[in-house]
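As you look at this complex, bear in mind that one protein chain is not there, while each of the others sits in place.
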Amino acid sequence: MAKGGSDAGTDVPAGGFVQLLTPDGKRIDSVTTADGTTYSVDFTDEEYRDLYRDLVTVRRLDAEAVALQRQGELGIWASLLGQEAAQVGSGRALRPQDMAFPTYREHGVLYCRGIDPIMPFGLFRGVDQGGWDPNEFKFNTYTIVIGAQTLHATGYAMGVTMDGKTGSPDGEAVIAYFGDGATSQGEVNESFVWSGVFNAPIVFFCQNNQYAISEPLERQTRVPLYQRAGGYGFPGIRVDGNDVLATYAVTRAALDNARNGQGPTLIEAYTYRMGAHTSSDDPTRYRIASEVESWKAKDPISRLKAFLTKEKIAKDDFFTEVDDTAKKQALDLRERVLAMPDPQPVTLFDNVYPNGSGELDDQRRAFTDYQASFEGSGH
Amino acid sequence: MAKGGSDAGTDVPAGGFVQLLTPDGKRIDSVTTADGTTYSVDFTDEEYRDLYRDLVTVRRLDAEAVALQRQGELGIWASLLGQEAAQVGSGRALRPQDMAFPTYREHGVLYCRGIDPIMPFGLFRGVDQGGWDPNEFKFNTYTIVIGAQTLHATGYAMGVTMDGKTGSPDGEAVIAYFGDGATSQGEVNESFVWSGVFNAPIVFFCQNNQYAISEPLERQTRVPLYQRAGGYGFPGIRVDGNDVLATYAVTRAALDNARNGQGPTLIEAYTYRMGAHTSSDDPTRYRIASEVESWKAKDPISRLKAFLTKEKIAKDDFFTEVDDTAKKQALDLRERVLAMPDPQPVTLFDNVYPNGSGELDDQRRAFTDYQASFEGSGH
Amino acid sequence: MAETITLGKALNHGLRRALENDSKVVIMGEDVGKLGGVFRITDGLQKDFGEDRVIDTPLAEAGIIGTAVGLAIRGYRPVCEIQFDGFVFPAYNQIVAQVAKMHYRSKGKLRLPIVIRIPYGGGIGAVEHHSESPEAYFAHTPGLKVVTCSNPADAYWMIQQSILSDDPIIFFEPKRRYWEKGEVDLSAPLSEAFPLHAARVARPGTDATVLAYGPMVRVALDAASAAAEDGRNLEVIDLRTLSPVDYPVIFESVRRTGRAVVVHEAPGNLGMGAELAARITEECFYSLEAPVLRVAGYDTPYPAARLEEEYLPDLDRVLDAVDRSFGW
Partner (left out) sequence: MAETITLGKALNHGLRRALENDSKVVIMGEDVGKLGGVFRITDGLQKDFGEDRVIDTPLAEAGIIGTAVGLAIRGYRPVCEIQFDGFVFPAYNQIVAQVAKMHYRSKGKLRLPIVIRIPYGGGIGAVEHHSESPEAYFAHTPGLKVVTCSNPADAYWMIQQSILSDDPIIFFEPKRRYWEKGEVDLSAPLSEAFPLHAARVARPGTDATVLAYGPMVRVALDAASAAAEDGRNLEVIDLRTLSPVDYPVIFESVRRTGRAVVVHEAPGNLGMGAELAARITEECFYSLEAPVLRVAGYDTPYPAARLEEEYLPDLDRVLDAVDRSFGW
């Protein structure tokens, strides 16, 4: 495993990771890993600026959601703060035909898929439970039960192979997102078994943000997570998840291997959850401020900004414009969230079965009559 | 991974395994694996003969069970034919204080624990479901749900550590038995996670008999199973499961590491299920005779016999005596199985709850009255 | 041209026809390939349709159902085989938290046409975990439909109807009846088959209603024949669909007979009989001459094989319940 840039320095975990942009904004041309794979990016200035815009935008929208939750407009929110590079890097690495299976935290990936960022807010506001069509957006509904989606992604990927959609550069690939804690779930390990056996065109993208709610990584494993893959017969690689360039390069390569018929890859994106697990959580109970501080120094956005500045790819006016635009999007999002209508009570009976159920229709009818009995009764 | 004896020859799987006794009965003094561990045995002639007796006895008792099933005296039987060395080698490697968690096939391990071989016959005859005390025999009840026992073994091993019974040569160790198919079960992989995280004093003993009922190994993995361990932070090693000496040496070392506080080991005992999965199975539907033939040449008993003969450790009269004694034991076993009484109907209500249940007592009473109502009615 | 075949063979024919009619139908499970399943229900299908259509899976039930969900999202119609009733539980999380809920979660935008076949019930002298009746665990779960067949003809048609349905369906197969024969018109059009989610009066009667399903229908019918000799005319209803239950047929019958007895192998406590008794009493309160009585497995784990004869409802226990109903 490559140690990243020679002066990547103290931020490199034991076992190393792929890094193409150091915390202080120094770009590394290319990194070659132990297995001889070389990773690099050649973005135009425009593309670098776009990546920066993505990072700033998803962070700003996330901040707006945190605020909305504090103001009681959302029941709960799972913030991606600190994981922007992992999500934008992997999200932008996806090709249009690729399918993504998120957890409940992949708002940044959703944004990079070109989806209206308001889509998941119904779930967090409590007006629905997702309610979108995974196939329309090539982005599955958020999965809350830890790990369950990794098997869905594996099955979908088996279907891609059965459809003959692998083995060429324009083949389809699948990406399954999950966290460090999820690696302990039996179902996640089963998805490794199946993907290996069926050589499924899938990328397992694990955002190791160091915590499963309050539990630090050592409650899940005593060796680096990327090493889990070898025992199932496919490669595992660790990338600096706060480095959008490296994350992009590593994910793009893994996805292309998958679409070309070379099977699964496990990517461990080494990052940090800067905020609380969710708005219901109080991280001060289980981690110390200095740890959070040390990770501030590895911030994914500031390092890209430093690079853009140093390389004169962008100037202050650009940064200001990006902030302003993101703010406008955030305010627009806020307005639309506030305008979300509450669901009609009777809709709770809808969509239980594609073909319906007479029993349930009776319950719906009784419910409607019962509701009607209160009309005008002041209820 | 050691390739075993230089002339271990064609029976060695890709990736190799530890072998101390070749199929043609040549003993290898010692084998040193890639990680520098050296395996060897120094048995007295007496001990070699005892091992031979064990192998012959467990095979003979198993054959008797197969016959009993054919004659309708057992509902079903899971034969260990072909796996005698894996079970005797690991079973004899256990120290008295060690705890074993079997599947439904570990009759040979049970025998080596000094347990009356009739103990599991109640289950296969259908008069009970095991009915023994795991702690009395340091041998858990047979577990039929694939993989479930690996978590029980892990929890038990955590308890050993909590009791302060590790970290010395007379510490306690735990062994969990399971098959190649079981390695795909989420629960088995979770037991790897837990054992790594808690550094449990456990040996995962996987008898890779090449099949999960009809499914060959490649339906479970595309890389050797012993490699699974590395991703969980503990060593994995493959041993010739038809070589009782190597199996003993490797298991004994792993158990002693565990009792000394060095944590888990995964052992893949590479062997073959010579018979049907169970008496209900018809292997001719899914495997060819030539494959079975090729494994006959690797028979665990004939290779030890060849060694004992060549080294003049035993002569014909010994081999005859062993066969005769085993036969006597088998006939004695048969008689006692035939004498097993059917359970009293009302006992089906016993032992549902340690503290009982008034509701169930009512059902028992109603049942007894109902049964009584047929007295003399010719029912 | 009706043929006389076993229930197991009828399922095999039904699966074959489903594979022929829709290339999106795939069968997956443990040992369903070369072996044809431990009960041979998928016998010959992999040979004829290939390893992509009839998939021998790793030994992991959560994996079978979880990947089936992904295949369904991809547009396939997976038919999953769980080898025995007692081995469905590793998949329980995927079934109740995912299969049952994704249509609701997606506001109806996602459909999961998954069929989960489960051989269930006792009476075959098996070891632990091979004789259970877990239907209530699934019928209590909104979002799942649950059906079970009792004879070869129903087996043949209901498995095809289930695969054709866009609802996720748990399909319980009465394993001890796999070898029982019956007439099936294999070439009749599916469209003319008796509806999937409908109960059927298996034997019309006037004096009391016996409700049964799956393996217990035969027992109920035998009890009815025996009762007839004592001049009691029992109506036997084969529920066929356990969720939703086809109540109108049941209510009509019980209002006529005034007495009802429910029979199933599963433990009585919170078994199907509980819901049936509660609903029947709500709807037919003034018609009931006696409370709805239940003949079920006792509230113990499924016992050792040599005790199952006492554990399982049989003709005598059904008649005893009928007697008690009349004696009320």
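Going in written order, the chains are labelled A, B and C, and every chain counts its residues from 1.
Keep this in mind: contacts are C-beta pairs under 8 Å (C-beta built on N, C-alpha and C of every residue); 3 or more make two chains touch, one makes a residue touch a chain.
Treat the numbers as computed from the prediction; the structure is a model and nothing was measured.
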Task: Touch criterion as defined above, residue of A:76, A:223, A:292 or A:306 at the omitted chain - done: A:76
Task: Sole contact to the chain not displayed, among B:93, B:157, B:244 or B:301 - done: B:157
Open item on the list: Out of A:43, A:137 or A:349, which residue would touch the omitted chain in the full complex?
Closed with: A:349
Open item on the list: Considering the complete complex, identify which of B:69, B:129, B:184 or B:227 is in touch with the unshown chain.
Closed with: B:129
Open item on the list: Please identify which residue in C:30, C:43 or C:128 touches the non-displayed chain.
Closed with: C:128
TODO: Could you please point out the chain A residues that touch the chain left off the display?
DONE: 75-76, 104, 122-129, 144-146, 181-182, 184-187, 212-215, 219-220, 280-281, 285-286, 342-343, 345, 347-349, 352, 357, 359-360, 363, 367, 370-371, 374, 379
Open item on the list: Tell me which stretches of chain C touch the chain missing from the display.
Closed with: 86, 89-90, 92-93, 96-97, 100-101, 104-105, 128-129, 136-137, 139-140, 142-143, 243, 266-267, 269-275, 277-278, 281-282, 285, 290-294, 298-301, 328
Task: Interface with the unshown chain - residue positions in chain B - done: 128-136, 140-141, 145, 148, 150-160, 162-163, 186-187, 190-191, 193-194, 197, 350-355, 357-360
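Throughout what follows, only the chains that are shown with their structure count from here on.
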Task: Reference chain C; chain at largest CA-centroid distance - done: A
- [ ] Using mean C-alpha positions as chain centres, tell me how far chain B is from chain C in Å, no decimals.
- [x] 37
Task: Geometric centre distance via CA averages, chain C-chain A, whole Å - done: 41
- [ ] Report, in whole Å, the distance between the mean C-alpha point of chain A and the mean C-alpha point of chain B.
- [x] 44
Task: Junction residues of chain B - those touching two or more other chains - done: 184-187, 219-220
TODO: Would you mind listing the residues of chain C that make contact with two or more other chains?
DONE: 57-58, 60, 62-63, 90
